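For this view, one protein chain was removed and the others were kept in their places.
For chain A:
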Amino acid sequence: MSYVIDRRLNGKNKSTVNRQRFLRRYKQHIKKAVEEAVGKRSITDMEHGEQISIPSRDIDEPVLHHGRGGSQGQVHPGNKEFIAGERIPRPSGGGGGSGAGKAGNSGEGMDEFVFQITQEEFLDFMFEDLELPNLVKRHLTGTDLFKTVRAGISNDGNPSRINIVRTLRSAHARRIALTGSSRARLREARAELEQLLLDSPGDLPAIRLLQEEIERLQARVKRVPFLDTFDLKYNLLTRKPDPSSKAVMFCLMDVSGSMTQATKDIAKRFFILLYLFLKRSYEKIEVVFIRHHTSAKEVDEEEFFYSRETGGTIVSSALKLMQEVMAERYPAQEWNIYAAQASDGDNWNDDSPVCRDILIRQIMPFVQYFSYVEITPREHQALWYEYEGVREAFPESFAQQQLIASADIYPVFRELFQRRVSS
């Protein structure tokens, strides 16, 4: 006796909990792998999960078993040339014929346990030590474009917006409601009249009476208008703020000799955060990378983060370039403009007031938000103090913070954006 059961529709993720348990247990390993991956990835490349590998010995479940050594007899199949009593040299590597210790050629050794985590898990692990709170998900305000959207039906409006179907439907309903009883009586009266004409065609007074009633009822039904102003229905349109779905993010970074790779990595994390943050609010994001030492240049991401430069620093060159790019490609009425600048605070002393002027006159009026992070453990220099002036002029959309280690990134990030949200 057999029963065949279709289980395909049953839940397929019976192992989800166990999987979560596994991730929970090896959090530290995974976090480390994620951190390394963040270093390697492009900042716009956060759309997929990550391959994690953990040394097998760390996740082995120990059991009592025999080790190598002693006297071990084994039976193997497929003898070709051995004869009884033959002595053969011990295979090197100690493999008892079972091909132990094969090296993986796919880049992952046999002693690594490798698995995939999803993008969501990847972001969770990435932001975990940054303690990303939900507030980041809130939208930034600041939009002056509107679009009209249909918002149902209303009783008054512009004649060009009449909804014919709805109007006729309601007229029809009204007519049915107002004439229902009259028409019912009319039908009855007609039937009675017919009957009367058949049964006793001579009873003229009664016929007359009925005919009068019929006329009266017909007149009453006719009096109900086909279409009343009351029936008119209009399509309702409302104006809805339309946050421009396009945003551009300017990444400005000092690449002069004083910026080390470690500093750049911190900056990169910061840029990633900003990118992900904007990603949640906008459909389309473009990223412009501008690096500068004494002169500024628009570059691709690879060059932005990894090319080494030497020399002095003139910050205003980058701001000027940004302003030019903005004017040329990103008109402020179409684009939401965000900018993040990372630097170690060095600048030519004469240049810092210039920076402030460019910012106040040519950049700040057009951008949604400009954040400046100074990655240095040292004292602030002239640039910082000049930027304080900018902050006074644009307290809503300008922010500056100091970063020392990568652990500070998130708190600083939150600080930068929290003020904006709460104000």
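The working rule: a residue touches a chain if its C-beta (ideal position, glycine included) is under 8 Å from a C-beta of that chain, and two chains touch if they have at least 3 such contacts; residues count from 1.
Basically, contacts and distances are computed from a predicted model.
Asker: With one chain of the assembly withheld, which option in "Na(+)/H(+) antiporter subunit B", "NHL repeat-containing protein", "SpoVR family protein" or "ABC transporter ATP-binding protein" matches that chain's UniProt protein name?
Answerer: "SpoVR family protein"
Asker: Which of A:70, A:159 or A:201 touches the chain that is not shown?
Answerer: Among A:70, A:159 or A:201, only A:70 touches the chain that is not shown.
Asker: From the list A:115, A:348, A:366 or A:394, which touches the chain that is not on show?
Answerer: Candidates A:115, A:348, A:366 or A:394; residue touching the omitted chain: A:115.
Asker: Tell me, which residues in chain A touch the chain that this view leaves out?
Answerer: 1-8, 10, 12-15, 17-25, 59-80, 82-90, 96-99, 113-116
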